[in-house]
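Apart from one protein chain that is not included, each protein chain of the complex appears where it belongs.
The chains carry the letters A and B, assigned in the order they are written, with residues numbered from 1 in each.
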Amino acid sequence: MTTDLASKMGQELSGKILEISGQNPHLCMQCGTCSASCTGIDLMDLLPRQVMRLIQLGNARALACRSIWICSTCLLCTARCPRGIDIARLMEALRVINLRKGNEVLAPEKIPVDLIKEVPQMALTSGFRKLSA
Amino acid sequence: MAEEKEMVNIYIMGKHYKVPYGLTIMKAMEYAGYRFIRGCGCRGGFCGACGTVYRKPGDFRLKVGLACQTVVEDGMYLTQIPFYPANKATYNLEELTPTLGTLLQYYPEMTRCLGCNSCTRICPQELSVMDYIAAAQRGDIEKAANMSFDCIMCGLCASRCPAEIVQYNVAILARRLYGRHIAPRAQHLAKRVEEIKAGKFDEEISRLMKMDRAELQKLYDARDIEP
Partner (left out) sequence: MRIPYFPGCTLYTKARNLDNSTRASLGALGVELAELPQWTCCGTVFPLAQDNYMGMVAAARILANAAKEGDGRLVTVCSFCYNVLKRVNYAIKNNPEAKNKLNTYLEENYAGETRLLHPLEVIRDEVGWERIKSKAGENLKGLKVACYYGCLLTRPAQEMAFGDPENPTVMEELVCALGAEPTVFPHKTKCCGSYQLLNSSELVLSRVREILCSAAAHGAQAIITSCPLCQFNLDWAQEKIEQNDPGFTKIPVLYFTQLLGAALALPAQNLGLEQHYVDPRPLFTGM
C-alpha cells in the first residue's frame, strides 16, 4: 500500500519533470561525470549524479534538496554528459516546480542593501529569474 | 425603441443595470445608485483615482480607462479597481543620491521585469511604461523621469504586472531624484528669491495689504495674464 502510493507520486513527479525539462532521465547510467564536473558540489547536499538517480526513481527528495539551488546553470554537466542529457534542464525543472508553488530561495527584501547597491544589476535580474518565485 | 436608443445595458461587478446613453462610467455608476466616498477625485481626468477595468462583448481583452473620462457602451462589463496596497517606499529625498543603487535599494523587485509589456498595454495615459522601467533598470533616471512625466499614479500597471513591480512608485522616485538632484536649478527662481529676501517687493506688499476688497478686485481683474 505504502509502496503503491509512493510510486504513484513518483510517476506524477517524473511526468512533470519530463514535461518541463524535455529530458529523459532514464538515459542516465550513473557514471558521475556531472558530479566530477560540477563547480558547486562543495556546497551541495546531494551530488548531481544522486539528484539524477532520485529523478529516475521519482523520489520527491529531489525537489527538496539544496543542490538544485546551488546549481548556477553553467552547463558544464550538460556539455560533458556522455549520454547527452541536458542535466541543467532537469535541475531547472526541479527549481521551476518549486518556484511555481511559491517556494523560493531568493527574496529581494532579504538581500543586504549594501550588496544590492554594489552588484551589477544583471546579478539581480538573473538571480530573481532563477531563484525567486 | 426610443428607450433602446437612450438607455444602454451595463454590468457593474457582474450586476445588470440600464443607464442613459452617453454617460461616463462614473456618472453611470452614480445613476445606478453607487455613491463614491473614494475612487473619485478630480472628475477631470487628471488625478487617476478612478482607474476602471472593462470589457466589451465579443472581445476577450480587458480594457482600462478612467471612470470619469470613459463613456459607457452597450454590453460593457466593468468595475473600478480598488486601492492597491502596493509596495511604497518612504525616504528622505534630500539624503538620496540619483543613482541606480537608490532605485534598487527601495525597489529591487524592478529587476524582475519580464518585458511582457502588460503595463504599457494597460496604461490609460498611453505611457511606454515598460520602456521607462527599462530606463530605470539601466540607471537612466532622467529618461525614466521624462518618460513617466504624465503618470497619474492610477496603479493599473502594477495591477497587471506578473513580476509585481510597482511601476508608478519607481517612476515617482525617478522624477523626484531627477527634480531634486539632476535637473539644473532654475536660475530665474533663485534670482527672484534673492530679490524677495533683499526686500525688493516689501513696499508693494505693504501697499496691497492696505487695499480694501473692492480695490483688490479691480486690480485683480486688470492683471496681466501671461500668454
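List of remarks:
The definition used in the following text is that a contact is a pair of C-beta atoms (placed from the backbone, for glycine too) under 8 Å apart; a residue touches a chain by one contact, two chains touch by 3 or more.
Computed from a predicted model, the values in this text were never measured in an experiment.
Within the whole complex, the absent chain has one touching residue among B:Leu114, B:Ala190 or B:Met211, and that is B:Leu114. Within the complete assembly, residues 19-22, 39-40, 42-43, 69-70, 72-76, 78-79, 86, 88-89, 91-93, 96, 105-106, 111, 115, 118-127, 129-131 of chain A touch the chain that is not shown. Contacts to the hidden chain, counted on chain B, fall at residues 100, 111, 113-117, 130-131, 133-134, 137-140, 162.
Everything below uses one rule, namely that only the chains that are shown with their structure count from here on.
Between chain A and chain B the centroid-to-centroid distance comes to 44 Å (mean Cα coordinates, whole Å). Contacts from chain A toward chain B in the complex involve residues 108-109, 111, 113, 116-118, 121, 124-125, 128-129, 132. Those residues of chain B that touch chain A in the shared complex are 99-102, 104-105, 108-109, 111-113, 137-139.
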